[in-house]
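The complex appears here minus one protein chain, its other protein chains still in place.
Letters A and B mark the chains as written, and numbering starts fresh at 1 in each.
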Amino acid sequence: MKNLLEIKDLKVTFPTDDGFVHAVDGVSLSVAPGETVAIVGESGSGKTVTSLSVIGLHNRKVTQITGSILVKDKDESLDIVSAPLDKIRSYRGRVVSMIFQDPMSSLHPYYKIGSQLAEAYLVHHPGKKEEANKKALEMLSLVGIPEPQVRAKEYPHQFSGGMRQRVMIAMALMNDPAVLIADEPTTALDVTVQAQILQLLKDLQKKLNMGILLITHDLGVVAQVADRVSVMYAGRIVEQGSIDDIFYLPHAPYTLGLLKSVPRIGAKSSERLKAIPGQPPSLINLPTGCAFAPRCEYISLAPAGSCESLKPELLGINGEHKSRCHVPEEKRDKLFAAEIKGART
Amino acid sequence: MPRFILRRAYFATLTILLVSIVVYGVFSILPFDPAALTCGQKCTPAIVEANRVKLGFDKPLWHQYWLFLSGIFLGRTYGAGSAEFTCPAPSFGYSFNENMCVTDMLAEALPVTINLAIGAFVIWITVGVGLGLLAAKFRGRYPDTISSVFVLLGTSLPTFVTGLFFLIYVTIKWKIVPLSLEGFVPITESPVKYLQYFILPWLTLAILYAAFYTRFTRATVLETLGEDYIRTARAKGLSEKVVLLKHTMRAVLAPITTSAGLDIAGLIGGAIITESIFNLAGLGRMTIQAVYEFDLSVVVATTILAASVVITMNLIVDIAYGYLDPRVRMK
Partner (left out) sequence: MSSPLLSVRNLQKYFPTSRNVGFRKEKLQVKAVDGISFDLMKGETLGLVGESGCGKTTAGRTILKLIEPTAGEIVFDSKDITKLRPGLMTPLRAQMQIIFQDPFSALNPRQTVGKIIAAPFEIQKVTPEGGVKKEVAALMERVGLNPEHYNRYPHEFSGGQRQRIGIARAIALKPKLIVADEPVSALDVSIQAQVINLIDDLQKADGISIVFIAHDLSVVQHISDRVAVMYLGKIMEIAKTEDLFSTPHHPYTTALLSAVPQPDPRSERTRERIILKGDLPSPINPPAGCVFNTRCWKVQEICRSKTPELLTVGKSQVACHFPE
């Protein structure tokens, strides 16, 4: 398989006191070498649950996971969903690494940075202490931390927010993973620091030819770094395509709604924002039919009654660009393109 | 780091000094005449007066305190002329009831109490932390249930109940552990007799403390397991064993060390009830007897000693915490 990561029909369900939460309801996507795939969604969309599934961090005794997640490690590949835990652990940090949102709480406060980095290497190359320490210093340098030998002996609280995220990135890359999952990596950072970190990720990707799966809610970040995008809503992908497809030719009402409602610098500020009415649905009692129907303004364009009763399939006229909607694609094509032009001027 | 230690040591010394002044002052303004307490029934005013001069109670308060303080470093001489006797340095006073220098009494009692405290500590920390870890790891399953029953019992039963239970049933009725009539025997002389002397008092204390530590460890471990850096550790590919024993325990270590240090200090100050029940010749029993007999010098000395142990232990624990939690060091 040429893709580094292939998720096929992933479904994740958690039992809770109030019922079963269908956090992820049939997600399929892939990440190729050197490419950045973004999953965009709001809270409750299922994007974080998806990312945690790739690295197998759910408690299997409690969570029901079906589908397949294939991760490629040179010549072999592993299905994370069905693999035994110890095999998954051998992939974690080595073939697929993850960085999280809050770098302060994600680093162990009581261990020096250098030893935390070295540990990431030693887990998969036991006994090679000298190599691990050397690699740790190299990686710190690579992510732009000045005076690595000095800083390796320091503790997380001695670093600033941006530096800590660089350390997290260094730690994630200690074993040259094929795929890096970045879950909201810059949400907790200032905008000027965010720019630094995103630039760093792009540079590293070029150097190491790794695939990046970026989880975010920020459309600006997506526009800056992603090659392909999957937009998630209520546990399903509602639109999937290249970055230009999503931003200039959106085919899902939700995508269009998001793009219209986000304030943009340079847009006429005298106009009201075109907000999406209502709220995201409960994941326990999903509505029958399309999950976005209660908030959608294009129901009248679809065959009568279909939006409320039937869940739309993820389809696309041209290969890669797919979307979920009962309104015929040709109708959406013209209408949405016009609306998007209006939003951008 | 050394600056950190020096600062703390400086303040600890100052505190001990202050405590000694306060304790000495409190006991000196008690509404009865210390000289009158020095002799029993055959007292005459003349003897009382003689004792008053001998023990220095006729001098002004600050002079008495000064003699007490300097006695710690230089030894102290009581009386005059032929009746003169000296308690060599370090002198904490003289017990009229026992006819001994308090220091000698402390030298006999202290080893017993220290052995009691340390032995109980080893048992309670192993059981407490171990059980707490198991309860956290197998949360909701039977190790957790067993440990919560243990915690409930251990924290509800006072030491005099457990102690008396052991004494009455285990020693006297069922004769599992023989009554030790010889008193304290150091482990180097006879391990068997040493164990006979301490095993039940150790268990009495350990049950109580282990229960607290089990609950505390379980809660702290569960809290730590929810932290983001534990998620990162798993994301690196570490096994659950390493995540639990290395990363989690490392974070739990700091608060446990603080508690443990202070608990040991408290015990050294005098596990009065336990020592009394099992008739251990330790500081606790010494203190309570001195209270009954109004032997002020002993009470003053043991109070100051207990306070000093607590203050010193506080210092040690603070320093240890500085090693265990690097975020604290930077201040």
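Assorted remarks:
The rule is simple: a contact is a pair of C-beta atoms (placed from the backbone, for glycine too) under 8 Å apart; a residue touches a chain by one contact, two chains touch by 3 or more.
Source: prediction; values computed, not measured.
The omitted chain makes contact with just one of the residues A:102, A:154, A:218 or A:308: A:218. Of the options A:84, A:126 or A:266, the residue whose C-beta touches the omitted chain is A:266. Residue A:163 is the one among A:163, A:180, A:210 or A:296 that touches the chain not shown. In the complete complex, the residue from B:3, B:42 or B:173 that touches the missing chain is B:3.
If you put the missing chain back, the residues of chain A touching it would be 42-43, 160-163, 190-196, 198-199, 217-224, 243-244, 247-248, 257-259, 261-267, 269, 272-277, 279-280, 344.
Here is the rule we go by: only the chains that are shown with their structure count from here on.
Chain A and chain B have CA centres that are 56 Å apart. Touching chain A in their complex are the following residues of chain B: 227-229, 231-239, 247, 250-251, 254, 324-327, 330. Across the complex, chain B is touched by residues 55, 57, 86, 89-94, 97-98, 100, 102, 105-111, 119-120, 123-124, 155, 157-158, 168, 171 of chain A.
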